[in-house]
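Note that this complex is displayed minus one protein chain, with the remaining chains in position.
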Amino acid sequence: MANQDKPKLKMAIYWGAGCGGCCVSVLDVHEKLFDVVAVADLVFWPIALDIKYKDVEAMADGFIDLTLFNGAVRNSENEHMARLLRQKSKILVAYGSCAHLGGIPGLANLTNKNELFNRIYLETESTLNPDGIIPKTHFNVTEGELELPEFFNDVRALNQVVDVDYYLPGCPPRTERLIEVFMAIVNKAELPPNGSVVGAWEKTLCDECKRKKTDNKVIRKFYRPWEIHDDGETCFLEQGVICMGPATRGGCGYRCIEGNAPCQGCYGPPADAPDPGAKMMSAIGTIIDSNLEIEIEEIVDAIVDPVGTFYRFSLPKAILRKKMSVPKPVN
Amino acid sequence: MEFEPKIVAFLCNWCSYTGADLAGTSRMKYSPSLRIIRVMCSGRICPTFIFKAFQEGADGVLVCGCHPGDCHYNEGNYKCLRRFKLIEKYIRQMGIEPDRIRLAWISASEGKLFAELANEMTQTIKNLGPSTIKAQLEQMV
Partner (left out) sequence: MEEIRIGVYICWCGTNIAKNVDVERVAAEAGKLQGVVVARDYKYMCSDPGQDLMVKDIQEMNLNRIVVAACSPRIHEITFRKALEKAGLNPYLFQMANIREQVSWVHDDREKATQKAIDLVTGAVKRVRWQEALNKRSVKVNPATLVIGGGIAGLTAAREIARTGRIVFLVEKEKSLGGMMKKINRTFPNLDEASKYLNPIIEEVSSHPHIQVYLNSQLVKLSGYVGNFIGTVNHKETQSELEFGNIIVATGLKPFKPTPLSNYAYKRLPNIITSVEFEEMLSKGYIRLDSRQEPKHVAIIHCVGSRNPDFLPYCSRTCCQTALKFANQIKDLLPKAHVYQIYADMRSMSKGCEEMYSKTAKRGVMFLMYDQKGKLPYIREAGKNEKTRLVIEMKELLSGEQVEVTADLVILMVGMEAQETSKQLSQVLGISRCSNNFYIEKHPKLDPVATTTDGVFIVGSCQAPKEISDSASQAKAAAARVLAMINKDWVEVEVITSSVREEICCGCQICVHVCPYGAIEFLKEKKVSCVNEVICKGCGTCASACPTGAIGSRHFTEKQILAQIEGVMLQLLEV
């Protein structure tokens, strides 16, 4: 496959605020890794290679051909690396749900820095911190001044910090999709317009989902997945379980459905429904089977956590992207 | 200067918009806070519109449709009601005062009620004070 005449692609992978699953999904190429390294040189990948930030800083602008940036932007280190890699890369890909939409870390937008610090460093049951020490960005020790990244109030998706060329969604992205996109770039295939989602379908998950779907979409009661005797065949929505499939791009290979769990939306919204939570709330609300206000309220009450249900992976990219802090009344 | 709220109001064409017109033809005076957007049916109103209005700086959002049982399209208003209940719950979780959104049924003959509703809602929003949603959303770090 490798063409000896052709210079090898210079590739970087970076891990922002995320779980590391995206990096594992890259490793999941298994034996195909040999194909990858035959055509690409990994010039930066903190999880696997000992290359320092200063080495990246020393690279010429646009030196890197392709960067897969996974993880959201939670702190100043993430932001610095996002800007740096943008500057050094020809193609910057937001890789995985966190970089694409904010992902699971993005749910922290339901709270803020102060609340988090209080909880984590002062309040948790296992904390022993009598002096109330919380992290600071600068701290003097005998060896000199220590610098820690600044923890931001909000979690942001990558494109809320820098321009992004492509989005490769998923938590994590399906490895086959990564290889397809990677090979397309290597082979200089015609790439979609900048800003496109790649490695996912235009149609949403139901299109490929193998469960039996009918037009019997009415919801009398919402159930959590463990509350039903799932027959493994019937559409989750028709069993009263909220499945984000209709508002989530296909391409994942319906892994969750195959595991008898409803879709939670990691592949993100299709092109014309940018706020998947709003769309799904609209759809789900419409098919509630009651015209009585009190009854509707009861049915809706079964959705204990609307944000976590409808925006599990996409809160930072929602129209209302974070919880509002209501100013305290003056008097 | 006194705070004059801006309330984005979504009105169905057949009942509520006609009711608002009737308030006009009857020369009823009410607060100039509403910015009315006409849709054919309250069933067309989706959460996206409401969230967008807040994002753009609306201090409140009013949704009006035909009375239950009187929808020009049979049941669009019920569908609106069901969505609205879900939106209310979500809005609360997002730290937005639930009083900033309101769903009301206004028939084509209820011009007076519409004018009263506009005043009432304006007062509610005045009591809450200006929305800071837009400013908070724009503040990124």
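Each chain carries a letter (A and B) given by its place in the written order, and its residues are counted from 1.
One rule holds for everything that comes next: a contact is a pair of C-beta atoms (placed from the backbone, for glycine too) under 8 Å apart; a residue touches a chain by one contact, two chains touch by 3 or more.
Keep in mind that this is a model prediction, so the values were computed, not measured.
**Student:** Going by the contact rule already stated, which one of A:39, A:92 or A:205 would touch the omitted chain in the full complex?
**Tutor:** Considering all chains, including the one not shown, the answer is A:205.
**Student:** Please identify, in ascending order, the residues of chain B that touch the omitted chain?
**Tutor:** 1, 4, 6, 8, 13-15, 17-18, 20-21, 23-25, 27-30, 32, 34-41, 43-46, 48-49, 52-53, 56-58, 69-70, 72-76, 79, 83, 107-110, 115
**Student:** In the complete complex, which positions of chain A touch the hidden chain?
**Tutor:** Answer for chain A: residues 202-207, 213-218, 237, 245-247, 250, 270-273, 276, 279-280, 282-283, 286-287 touch the chain left out.
To be clear about the criterion, only the chains that are shown with their structure count from here on.
**Student:** Taking each chain's centre as the mean of its CA atoms, how far is chain A from chain B in angstrom?
**Tutor:** 33
**Student:** What part of chain A is in contact with chain B in the complex they form?
**Tutor:** Checking each residue of chain A against chain B gives 110, 152-154, 156, 160, 275, 277-279, 281-282, 284-286, 288, 290-291, 293, 296-297, 300-301, 303, 305-307, 310, 318-327.
**Student:** Can you check the complex and tell me which residues of chain B touch chain A?
**Tutor:** Contact set of chain B toward chain A: 43, 46-48, 51-52, 54-55, 68, 75, 78-79, 81-87, 89-90, 93-97, 129, 132-133, 136-137, 140-141.
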